[in-house]
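Below is one structure; the comments refer to it alone.
Shown here: the complex without one of its protein chains, the others still in place.
Letters A and B name the chains as they come in the text, with residue numbers starting at 1 for each one.
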Amino acid sequence: MDQPRANEIRHILRGQDFDLELIEELFKRIDTLDEILRDPIKLAELQNNGRGRQVFTVFYEPSTRTRMSFEAAANNLGFAVVGTENAREFSSAAKGETIEDTIRVMSGYYPAAIVMRHHEDGAATRAAAASNVPIINAGDGRGQHPTQALLDLYTLHRELGRTKDLTVLVGGDLANGRTARSLVYLLSKFNNIEFIFVAPESLKMSDDIKLHLDERGIKYTETEDLENLLPEADVVYWTRVQKERLATGVNYEQVKKQYELSKNHLALMKKDAIIMHPLPRINEIQIEVDEDPRAAYFRQAAYGLPVRMALYEWVTHLL
Amino acid sequence: MDQPRANEIRHILRGQDFDLELIEELFKRIDTLDEILRDPIKLAELQNNGRGRQVFTVFYEPSTRTRMSFEAAANNLGFAVVGTENAREFSSAAKGETIEDTIRVMSGYYPAAIVMRHHEDGAATRAAAASNVPIINAGDGRGQHPTQALLDLYTLHRELGRTKDLTVLVGGDLANGRTARSLVYLLSKFNNIEFIFVAPESLKMSDDIKLHLDERGIKYTETEDLENLLPEADVVYWTRVQKERLATGVNYEQVKKQYELSKNHLALMKKDAIIMHPLPRINEIQIEVDEDPRAAYFRQAAYGLPVRMALYEWVTHLL
Partner (left out) sequence: MDQPRANEIRHILRGQDFDLELIEELFKRIDTLDEILRDPIKLAELQNNGRGRQVFTVFYEPSTRTRMSFEAAANNLGFAVVGTENAREFSSAAKGETIEDTIRVMSGYYPAAIVMRHHEDGAATRAAAASNVPIINAGDGRGQHPTQALLDLYTLHRELGRTKDLTVLVGGDLANGRTARSLVYLLSKFNNIEFIFVAPESLKMSDDIKLHLDERGIKYTETEDLENLLPEADVVYWTRVQKERLATGVNYEQVKKQYELSKNHLALMKKDAIIMHPLPRINEIQIEVDEDPRAAYFRQAAYGLPVRMALYEWVTHLL
């Protein structure tokens, strides 16, 4: 993000706001935090430093895993947590209160940060404008999910040792997949990245992203066929194709079959490639794939913990 | 409240139970706590003193803001929190268990206090009768919401420096507004208070309150016109008129228009008056009013935090 002044409130709103310098700083800290997590004595020290702070988790739509990851991360830092699972239904929002008013009231209780999940695009930015404390966007509508984007990027750093010089195959529902889109955007900041987009015709990567890549001179290939270019990928970022999002007339069962990663695909992949997935996965990666060391998606999910710890540290000026 | 004996359980059930001596003691402590909240070192000390205690928040109907305020207050004191957002639907209550049984079980887990929100009038008093630990009423039906009443009163203390010698305009839905009714009741204990009640005919202040004021010889004026007496008010306590509560045949749009506080009204008000509102506000105070320093409602909400901290301290004999 742009260099913040000393007293500036640090929000986390959009994936593209992370600049290269900040990413590097965060990755160093995440590496360290991941070690601290395995060392009870250092963890206790970390928590003692964090005591006194608290975080609010305000989820207008439920997302149990994301919320629990944020709350566990806060606990690991010694922060207390106050939250709501279903603010949309339960809170003053149901009575018609604006996001701005809700956030003004909540930020009046002095939390170290407010983690917000919302069903509307741009909600986090509106919240930030009304807030005296940092807003962390935990997903707003189909817009942004910046902490997921960062943990995806961190997965490359940890698993492959680099976030450049990579051929990245991104597959599944590219038209609607928020995480896939965000990762492509973030990766476009790094040198020598090449993309392979694998999607059914009606779920192709949208033009705004392709235009962005063209402007930056970044090479990408589009195909409906998974197997053809699979051998070239260093990273396979796979997502689910949902029936209700396919164009009418398209045979879902056939597409589903075609977009299911199985052991057969493993044979085609590079030996040191990795498979990522934002989870939950249903059938789009078969369970038999899990045993393969290249299946990185559960490790990827686990990185969410130190990633969110580092982001809390950054917004609270502990970092 | 009546002088408690050393071992007596201190409940917080009704606004009118606060006596003047206790109010004075609490206000002193709330002033101090509000300073501590801005001083990380003193806050850490406070929390270390509170460690080991825990609070249960048992909400039979959701009220996210009130719950979060109580939970944040507990965390600030170093108390752990265990809670439920929707006990009515989720808990044994759904199977037909009485409040008394539920409270007996919960008080058997040794919480420092049970904060209870309930949809039935008098639920808190029933709970207190069955409990071995302090019950804090966080609103029961249309009956009582004593911590809101105290924070409203505290707002006068903080914003105006006094809770006496005041002309208080209370407006909106006075027939159903729990907070407006409670504030009038509490203020009637102080010297030289005068009330102006502004409400549509069908939502006038109810007779029980007016009788109470008559008995105490407290002056009040009733009007449907906001602007007429606005220049005399030191405090404007404003609430929402809900369509479904108006008498049939009354034109809601017209009433709504008439009971919307706007910039025009600011021009009529005293320079050192304040505008209060229990929030959430929808349209009954226009957003343009927020910028005026006399708009005290967001500060009022924020006082809820130290107010609830002081009340926890009082019920747990820390105060």
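The criterion applied here is as follows: a contact is a pair of C-beta atoms (placed from the backbone, for glycine too) under 8 Å apart; a residue touches a chain by one contact, two chains touch by 3 or more.
Given the structure is predicted, the values throughout are model-derived calculations rather than measurements.
The chain not shown here is touched by just one of B:42, B:104 or B:245, and that residue is B:104.
The set of subunit A residues touching the chain not shown comprises 37, 40, 43-44, 47, 62-65, 67-69, 71-72, 75-76, 81, 85-86, 279-282, 298-299, 301-302, 304-305. Seen from subunit B, the chain kept out of the figure touches residues 51-52, 54, 56, 80, 82-87, 89-92, 95-97, 101-102, 104-106, 108-111.
Convention: only the chains that are shown with their structure count from here on.
Chain centres here are Cα averages; for subunit A and subunit B they lie 40 Å apart.
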